[in-house]
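Presenting subunit A:
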Amino acid sequence: MLLLALFLVPALGAAGAFARGTRHGGWLVWVAAIHLILVATAWWSPPAAVLDGWLALDPLGLVVLSVVSLLFFVVATYAVGYLRCERTGRGFASWLLAFLATASLVAVSHHLALLWVGMEGTTLALAPLIFQRRDRRSLEAVWKYLVLSSVGIALALLGTFFLSTAQGELSPGVRPLVLEDLVAHAALLHPVWLKAAFVFLLVGYGTKLGLAPMHTWKPDTYGEAPALVGGLMAGGLTSCAFLGIARVTEVAVAAGLGQFVQPPLVIFGLLSLTVAAAFVVGQTDVKRLLAYSSVEHVGLLVLGLGLGGVGVYGSVLHLVNNAVVKGLLFLAVGNAVLVVGPAATAFPSSGGGVLRAVPVSGILLLLGLFAVTGSPPFGMFLSEFTIVRAAWAGGHPWIAGAVLALLAVIFIGVGAMMLGMLYGPVASSGPRARESAWLVAGPAALVVAALALGIAIPGPLQQLLARAATALGGSAP
Partner candidate 1 sequence: MERLADLLLLLVLLFGFLILGTTRLTTCIRAVAVQGGLLGLLPLVLRPQWSVHTLGLAAGTILVKAIVLPWFLIWAIREAAVRREVEPRVGYVASLVLGILAVAVAGAVAVRLPVPGEHPVLLVTTSLACVIMGLQVLATRAKALIQVVGYLMLENGIYVFGLTSLDRVPFLVEVGVLLDVFVGVFIMGIVVFHINREFDSLDSARLTELRD
Partner candidate 2 sequence: MLPGVAAKTKAVLTGRRGAPLMQLYWDLFRLVRKGAVYSTTTTWIFRLAPVAGLVTPLLALGLLPLDGRHALFGFTGDFVGFAALLALGRFTLVLAALDTGSSFEGMGASRDATFASLVEPALFLSFVVLALASGQLSLEGMLGGTQALPWGAAAPALAMAAASLFFVLLTEASRMPVDDPATHLELTMIHEVTVLDHSGPDLALLLYGAALRMALFAALLVGVLASRGRLPGPAALGLLVAGLLTVAVAVGVVESSMARFRLSRVPQFLVAASVLASLGAILQLLS
């Protein structure tokens, strides 16, 4: 029941928001709060599976669900301030809530086809949000996003079909495409079809995730979408897409194909890191920079998954960190844009002096900069360190070395741009909006969370992460 509510509450909220044509963020915050309370309830008393096991909540699903819900709540509070400054289309709130609904569906569905439907739903829900500004550039961005995402989703569907084919003729009592049954009877799966399914699902969901070389939609989309949408995508969508890949990896590992799945994951991860490093240096727009940073981080996610062992724990921890920090960064940049104007993101041509124009957000941005590049004491340092440690311990020292080198390059690139943006002369036009409390509270909370994750991970969270990691075939530290 709880599981159904997790999907239905935001869905009904979306319908309600559309009907009322609401223009201020109150509705958003209320629905997000209810959703968050539901998630907290799930933490306290784990819900039972419903719909014949199609919906269920396992540790990894709970992690993703919590991350998405929390991030959405923060974004909702931010939206209150945002909607006071910017005019948006009529459906803004409803599409946001639709995203929450479909992302929740992805997190709780254990039927892999239902998971696909949820992913498809997130694709469609985000499209109008990206097209928010309705100008030429955002049109181009949403077109590229739609084409690539749709192809990726189509390939993922084909992969899901392959998975069903791998199951073959079902013995009675075995449910088709349900995770538990797939894992339990993994030895009976047809290996070739399973391998094909893995490849297609990796490429398909990897497109949604933004792995290189399927990442080309990311810079355009993150650059043109409103900052809060970008944050939601970077934190929420990536978590959902990672969940899709993690599910099929779980099945493959259970079927004994561990040796087969690890190289592609590692290769995609390293490739993403390399691409991110290459494009981060010399970047001129800060939101595009953040997009490449996102490519870097999803590369790390997949890399950790591929390295196995404690790397899986690092990946799951990184999932949480990534969502928190990306949310923080995008919201802070959003504040800069709101106050200074769209030119704030374009550096070095017209941006600069953000620290003086939006002091609080500027500080948050600075802290976020340190966090996203993996500096201690923020949480990202811990997760990145765990992944590198896994590479070293797993007998792949050169992978560890490559990762460290690429992370260093990215640090330099991101740091150079961010610092240039923060300091320096203020952009000429006067402030367009005030830095209200609504706009700042969310990012500030996220900074606290990022610090907390770095200094001391709360016990229940650590246990949950450990259980998620072991389910995926890894181990906790």
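A quick word on the picks: all candidates are chains of the complex that A comes from, given by their letters.
Assume a contact is a pair of C-beta atoms (placed from the backbone, for glycine too) under 8 Å apart; a residue touches a chain by one contact, two chains touch by 3 or more; residues count from 1.
For clarity, every value in this text was computed on a predicted model and none was experimentally measured.
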- Of the listed candidates 1 or 2, the one touching subunit A in this complex: 1
- Contact footprint of candidate 1 on subunit A as seen in their complex: 113-114, 116-117, 120, 123-124, 127-128, 131, 134-137, 139-144, 146-147, 150-151, 153-154, 157-158, 160-161, 164-165, 167-170, 176-177, 190, 192-193, 196, 219-220, 223-224, 279, 283, 288
